[in-house]
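Sending over a structure as structure tokens; questions will come in a sec.
Heads up, one of the protein chains got dropped from this complex, but the rest are sitting where they should.
In this document, chain identifiers A and B correspond to the written order of the chains, with residue numbering beginning at 1 in each.
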Amino acid sequence: MSKPIVLHIDHVSKTFGGLDALSNVHLDIREGETHAIIGPNGAGKSTLLNVCVGGLEPTKGKVLLAGTELTGRRPFEINQLGVARVFQTPEIFADLTVVENVMMAMLSHRDGAFRLRLLSRFGDRSETGLRATKALTDLGLGGHLNHLAGALSRGDKRRLELVMSVVQQPKLLLLDEPTAGMARADTNATIDILRKFKESGMTIVIIEHDMHVVFSLADRITVLAGGRVIAQGLPDEIKGNPKVVEAYLGEEQV
Amino acid sequence: MDALILQIMNGLDKGAAYALIALGLTLAFGTLGVVNFAHGALFMLGAFCAVTLHKLLTLETVRIDPTQTTPWGSPLEIRTPFVQDLLGDWGRFLIDLSVPVSILLAIPVMLLIGVVLERGLIRFFYKRPHADQILVTFGLAIVLQEIVKQIFGANPIPQTAPEIFSGSLSLTETIVYPYWRIVYLVFSLAVIGAVFAFLQLTTFGMVVRAGMQDRETVGLLGINVERRFTIVFGIAAIVAGVAGVMYTPILPPDYHMGMDFLVMSFVVVVVGGMGSLPGAVLAGFLLGIVQSFASMNEVKALIPGIDQIIIYLVAVAVLLVRPRGLMGRKGVMES
Partner (left out) sequence: MKHASKLADFALLIGFAVMVALGPVIFEPIGAGYPDLLQKFAIYGIFAIGFNILFGLTGYLSFGHAAFLGVGSYAAVWSFKLVSMDLVPAILLAVLFAGILALAIGYVSLRRSGIYFSILTLAFAQMCYNMAYSVLTPITNGETGLRVLRDDPRVVDAVFGYVSPAPSLFGLQMTGWAGYYVCGAVLVAAFGLSIAVFRSPFGMTLRAIKSNQKRMGFTGYNTRPFLLTAFIISGMYAGLAGALLAAVDPLAGAERMQWTASGEVVLMTILGGAGTLLGPVVGTGMIKYFENIFSSYNDVQLAAIFSFLPDDLRDNVVSVLGMFVGEGWALTLGLLFMLVVIFLPGGIMEGVMRLLRLKHTPKVKSLGDSPQRDAIGESVIEDMPPDDHTSRTRESAKAMRETAS
């Protein structure tokens, strides 16, 4: 239980013109755990995400990644600190091949801030290229290595984005509705991939609507409603929590 | 002190021209999402509407009067402008007023040009990358100005203001301000006012403003955006055109005046904040005045050449401090 805290969301509040989008949200995510953040629409999930890594300044409180403050940092700095992020709609390099996409992700930790590498060659037979190929093959994209990423199916794009995140060996993997708009079969495939990540000891925060995904993966769950944390705990505790049911049912009645 | 006031006044009408071009540029750009590098050429075409009308009005009939001879002994040629023959004194009056009267010519001509360009070319580029839009309108600008060059030649063609405005207003001994510049300023303010009133008070204008905020949604509401785009582009062309017409007595038009003004207007738009109409107007006047100040001899003596670069320096300063411009909104044309 005393594993170190990776992400520390310290009493964060955010007001938009008098409206409390987040009030006093406090959350610790420990190393190796898979933490799901759920909640009905307008619960503040996206705001919380943006306060953590989207450059949104909280009105009160702060967000720390392994002791380093994240607020006010630019995306590349946040990534360099060890946060990899997967978006709701896949963000990939559509004009690059699949293997190049992954190589870019691999090279970022070496070249990220800036390195002018004019004299070496960027090729899929380089050492990085081989590692990228292996990572892709492991996750079932081996057949698409030299296809343009933009031509992949949506499910494969998402998978590619996952590969790009995981090869960076992040301290924290942040998933924003990783199965949104997916067919059941693709959702299950994604769950399998994420379970592999989880087993390798990665720390994962997942924001998700799909309860099937949440309960298949999460070690702990935080439920947001109206910008507040209304419940936090193990999946079993959340399942039976009347407050949570009410939050969802309450919305249902509206 | 007097010199200062004079410079502010000088800056106002240059600023007015910048503001008018930038206004049309912003309008087309905010609604259609197209950056029109040919917009300066439209300003130039407007100016040449005035040149054309003046040429037409002053077409002459030549009569040889055998009873009179020149000092060289040849028969005297009597040249009378055609309109004067036809309409007598009224014709002379018309020639005198050729610049303001040109507006009547410029409005339909510029509308036509605007509509033809939008329907025939620009609309195919709504979905293309911005680079393509820039490039195709850039090519168009070259084509338009080269055609004008072939018809009217490369030299500037001076136009005169109507006689009643040809004098100058002497406020004090040193503040002498040509009447025509006052006319231009008033005219510009009227046009700017008319455009804003049109956008604020009419349903059409409301749709256009909504379109500038969020084009897709307006399209989804079932409003025929396409036709409105065409009209907006036509209006932008008219605004640029009449701005050009009225500017001819201040600056003799030549074929490449459009590009000079375009670059300035772009700087104006960037400083004002892309997509913001009030920003375009404000920045237009601001930069016009700043430029005027920089051309004062006292300032030039202090920092030589400052008049040539001051606008760019201001633009750089604004962009470094407020990257979105004075009144820019987030997310406009940033992808």
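By our rule, contacts are C-beta pairs under 8 Å (C-beta built on N, C-alpha and C of every residue); 3 or more make two chains touch, one makes a residue touch a chain.
Here the structure is a predicted model, which means the values were calculated and not measured.
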Among A:N50, A:T71 or A:Q88, contact with the omitted chain is made only by A:Q88
Touch assignment to the omitted chain, from B:I8, B:I147 or B:I250, lands on B:I147
Where A:H11, A:H26, A:R117 or A:R195 are the choices, the one touching the absent chain is A:R117
Cross-chain touch to the chain not pictured, restricted to B:L105, B:M274 or B:I289, is B:M274
The one residue from B:L111, B:I134 or B:M296 touching the chain left out of view is B:I134
Listed in rising order, the chain A residues that touch the chain left out are 38, 40-41, 74-80, 84-85, 87-89, 91-97, 100, 103-105, 107-109, 111-114, 116-125, 146-155, 157, 164, 168, 177, 180-184, 186, 209-212, 215, 239-242, 244-245, 248-249, 251-252
Missing-chain contacts on chain B, rising order, are 35, 121, 124, 128, 130-132, 134-136, 138-143, 146-147, 149-150, 259, 263, 266-267, 269-270, 274, 304-305, 308-309, 312, 315-316, 319-320, 323, 333-335
